[in-house]
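Every protein chain of the complex appears in place save one, which is left out.
Showing chain A:
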Amino acid sequence: MVTQPASDPGLLAFYAAKSNQPRRGEALKTGIKEEDDATLWANACRVMDRCSEPCRGGKREPAGLLCLPQSDLPNSFLFSFRRLRIEMEGEELTAQQTALYDRQIRVWGVDAQKRLSKASVLVSGLNGTVAEFCKNIVLAGVGSLTLMDDRLVSKDALHANFLITPDDANSRRSLAEVYCSSLREFNSMVHVSVEKGNLPQFDGSFYDKFDVVVVSSISLKDKKFINQKCRERKKRIAFYSVECRDSCGEIFVDLQNYTYSQKNSDSTVDCHLEYPTLEEAISTPWRDLPRKTTKTYFAMRVLECFEASENRNPGDTSGLDLPVVLIWRKKLCDLQHVNESLVPDGLLDRLLVAGSREHPPVCAILGGILGQEVIKAISGKGDPLKNFFYFDAADGKGIIEDISPALRS
């Protein structure tokens, strides 16, 4: 019925997407019938073509799947069809992609852009920094982005977050839902979706859908747990965690065994990096670390111990906690055989007072660096950072720290 050759990748994608349709009932209701393939195929292609129509006169209409209510095909089917089609046809970017990503292709090349458009990213724990990160990778043209955070939008979230409008603040919707609808507007070619639930409660196979997992605003225990889950999967899943406390920020990266190409003046060299897990990294004895290691690293570890001991949510702190935190500092420093001056009072106080508040320009910086790192990891191009990044607006430095147990030797 469909006149396309059976080996046509578009058609294969079409059948694959159709068989992926979760509920037969929904499919039938909206017109997916066995005997109707030709019409359906034609319709699906029509919708796809409309998505990828070149923009006229350089002005881009907010066109895309979500903006095509005329289609009576289920969105889930269309998304699936499109993703599969990109995967199967795979090798070339569409004219629309080439036009949209022109400037960045000039930075990282076509291959990197292709890999990006096939990558899936999961983000759990949404805040201002993560909003920046999401915006960056959505603009960069990642294949899909899945958002997890069931917390309801509050007025507080407005503070450092451009994805939330004042209207949303009263909408009784979850953060993930609000982020999702805002982010979709940024780039209709990226599949942005919401996953309900709490990431640590998902089983391992859930992770297999993703190439990159980014977590924020969760406890150290959960971070370690999720990091471990990523490690246990067969495929390599890059793990990132990011925290912003006012004008201070920390990014952790675990790329497991990572090989990438490093471009020198005229040759390309393959480089290899071994990353520790978060648990391994922070178990590195403090005495083994170089004297110049940024103090924020130690301060964050003290705060983690404090929060864990008091069973607090990350960032649920105030200046009043300082006396208790100083006790924790002493405990830790004694344990690590280092002088307490390694973790200055002032810094701890700043971080405690900041709590979960984020300084918007610092969100932009952390989100920018994290976005860049994720793009590097997906594309396999450029030196990835290993394995901690710190920014503090107080001194303006953006520092990379390599904290690995291997340093012990």
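By definition in this document, contacts are C-beta pairs under 8 Å (C-beta built on N, C-alpha and C of every residue); 3 or more make two chains touch, one makes a residue touch a chain; residues count from 1.
Everything that follows uses one rule, which is that contacts and distances are computed from a predicted model.
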Seminar exercise, completed: According to its UniProt record, the missing chain among "SUMO-activating enzyme subunit", "Heat shock 70 kDa protein 14", "18S rRNA (Guanine-N(7))-methyltransferase" or "UDP-N-acetylglucosamine transferase subunit ALG14" is "SUMO-activating enzyme subunit"
Seminar exercise, completed: Among listed residues A:308, A:338, A:353 or A:399, the absent chain is touched only by A:399
Exercise. Among the options A:125, A:143, A:314 or A:371, which residue touches the chain absent from this view?
Worked result: A:371
Exercise. In the complete complex, which positions of chain A touch the hidden chain?
Worked result: 54, 56-58, 60-64, 92, 98, 100, 102-108, 110, 132, 135-136, 139-140, 158-160, 162-166, 182, 185-188, 266, 291-292, 359-365, 367-369, 371-372, 375, 382-383, 385, 389, 391, 393-401
